[in-house]
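Only one protein chain is missing from this complex, and each of the others stays in its spot.
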Amino acid sequence: MTDKILEVKDLVVQYVTDDGCVEAVNDLSFSIGKKKTLGLVGETGAGKTTTALSILNLIPSPPGEIKSGSIMLDGSDVLTMDQEELQKMRGNDVAMIFQDPMTALNPVMTIGEQIAESIELHEKISKKESMERAKEMLKLVGIAESRAYDYPHQFSGGMRQRVVIAIALACNPKLLLADEPTTALDVTIQAQVLELIKKLITERDMSMLLITHDLGVVAEVCDDVAVMYAGRIVEIGTAAEIFNETAHPYTEGLFNSLPNLKQRGEKLVPITGMMPDPMDLPEGCSFAPRCPYATEACKKANPGLRHLGGSHYVACQAYERENFKLGGEQ
Amino acid sequence: MGKILLEVDNLTKFFNTPSGQLHAVDGVSFQIEEGKTLGIVGESGCGKSTTGRSILKLIEPTGGKIIFDGKDITNYSRRQMRPLRTEMQMIFQDPFSSLDPRQSVMQLISEPIIEHKLLSGKAEIEKRTLELMETVGLAKRLMNSYPHELDGGRRQRIGVARALAVNPKLIVCDEPVSALDVSIQAQILNLLEDLQKDLGLTYIFITHDLSVVKYFSDDIAVMYMGQMVEKAPSDEIFANPTHPYTKALLSAIPIPTIGKEKPVRQLIRGEITSPVNLPDECRFFGRCDVCDEAICKKCNPTLVEISPKHFVACNKIAMKE
Partner (left out) sequence: MAKLNDNNEVKSRSMAQETWRRLIKNKGAVIGLIFLLTLVVVSILSGFIYDYDTDIIALNMGEALQAPSAAHWFGTDSLGRDIFARILYGARYSLMIGVGAVAIGLVIGVTLGAIAGFYGGAVDQIIMRVVDVFYSIPNIMIAVVIVSLLGTSTVNLLIALCFTCATSFTRIARASVMTIRDQEYVEAAYELGLPTWKIILKHIIPNCLSPIIVQVTLLIGTTIIAASSLSFLGIGVPSPAPEWGAMLSEGRQHIRDASYMCVIPGIAIMLTVLALNLLGDGLRDALDPKMKK
């Protein structure tokens, strides 16, 4: 299995609080091929960020706990690493870009120092050399070298996100985890940053896990897509499979909710109801209460992933029925 | 043509900052007919929210005129505005911070009714509140819940119910769905659309998301650094975007399809700078690809009608005309 950079198997993550136990991630399995980008799509509370933090073994504990499963990063299991190995892995092999570029940077250090610091942590080079490298990184993300001595507050939101990207890429990680990297940015800036990320990961032969709620961003950037709902993957496949042969009712609902695919005057078809309380998930399929195709059977057992052909899998019991097709049978 | 409900003429709002005068809104003019929706689109800092808040007089405008329902309210005091609050309302962006966390759903929705003395008697008020909850799709049993117990979609429904409570004519929606998940966004957008049909509401829909306004608006105005750069009926602006900024904005939206033909992306350089101490040049000058230094650096363009109801503020286009 050398063509996979990341393989997550049967991952279960729980948060135990005073009020009860939240199953944030449940039986999650997916993999990312080398030089591939996987889009992890889902709404608030679907468990996307928890998944990313698990890969870095950074789940805040307490209250979080990785109950079971394995996360193989380029052949070694992240969950059995000791502190030293973890520290080496973070930054060197895997780097993360967070959603909010305002809080991800230290306000009292110049951005050059911050990039240099992350290089020094992982490579034995002198201060001067690392600063040179930092300036190169800045140039790479489209910021003038001379600005290396400026502080974060002197940059705009888009520029800060570029700096965050520069820090993440400084040590040439094999895998980049991008958690909603463009959500906090304006559309024109989002387009710039997406182009930049796309360009850099192809140039550097990197793989990426892109977490987002925006199907448009997924279509722009990702090779493969996994759709998450209430802690589980409900549909996974190549981007073309997910977009053009949508199989899960939830994925279909997401597409139907998008105003930009509609003509004026056409009615949006929202998914009824709301995300279930993660502390109190319905029995059986979590999506059943909101699903237009759900039957009694759906409320009893949780569906496993079913192979649809190619690399396309869906977790939906409706496919037990003969000739079931989304939109066709109601 | 319907009756003009709101007319804004050359509205300006300047803020004094340590680094100079900030032109948040600089000469914005538009009209809205009763029952129609105007979408105001732009990126953060373009002055769209300031425009919306100035119309409601939450911010005192520096100059210009606001004529609502035939009355010039530009210089109305807060006391004079009070009775008008039943006619113009606002739906806020953040359903988490726009509701007082110490009030229950019942108290939140009935507050406008009680404050404006629209109804008297506990039973009457309660009946109307429940009616409003039903209108916006909130279950009756939630009436004693508190905002922190509800999800974003439901909270936003409370916001809508509060705005509706006084039977307004005009509602300014300031990014009402941008804090919500996609599936919930669609629910709220549908709700707002149904309400407009049923109650004949007029909306000003402020958003950064062009796809939302496309779905929703009759007219669209695009703002950039405090000024309107393009204004046209919705279909026209999507079919025939003219201002370079509008074009860039449109092409920047990632389209959620794969394998189908997509227009080539036109990225624009740079970012919005803050509109402080502006020279007399086109505000889009630094980021524009089609500009002409000889003209665009010298003159800040004004809106020109290039086809019926389609206005563009661009020197190059004005020259062609």
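Here the chain labels run A and B in written order, and each chain numbers its own residues starting at 1.
We adopt the following convention: contacts are C-beta pairs under 8 Å (C-beta built on N, C-alpha and C of every residue); 3 or more make two chains touch, one makes a residue touch a chain.
The structure presented is a predicted model; accordingly, all values stated were derived computationally and were not measured.
S.K.: Among B:S145, B:Q196 or B:Q266, single out the residue that touches the unshown chain.
M.R.: B:S145
S.K.: Just one of B:L5, B:L56 or B:I255 touches the chain that is missing; which is it?
M.R.: Once the missing chain is taken into account, the touching residue is B:L56.
S.K.: Name, in rising order, the residues on chain B that touch the hidden chain in the full complex.
M.R.: 56, 58, 78, 81-82, 85, 89-90, 92-94, 97-102, 104, 111-112, 115-116, 137-139, 141-142, 144-146, 148-149, 154, 162, 187, 190-191, 194
Methods note: only the chains that are shown with their structure count from here on.
S.K.: Once you find the CA centre of chain A and the CA centre of chain B, what distance in Å lies between them?
M.R.: Chain A and chain B have C-alpha centres separated by 32 Å.
S.K.: Report the residues of chain B in contact with chain A in the complex, numbered from low to high.
M.R.: The contact residues of chain B facing chain A are 43-44, 151-154, 181-187, 189-190, 208-212, 214-216, 234-235, 248-249, 251-259, 265, 267-268, 271-272.
S.K.: Across the complex, what residues on chain A touch chain B?
M.R.: So the residues of chain A touching chain B come out as 43-44, 156-159, 186-192, 194-195, 213-220, 239-240, 243-244, 253-262, 264, 267-272, 274-275.
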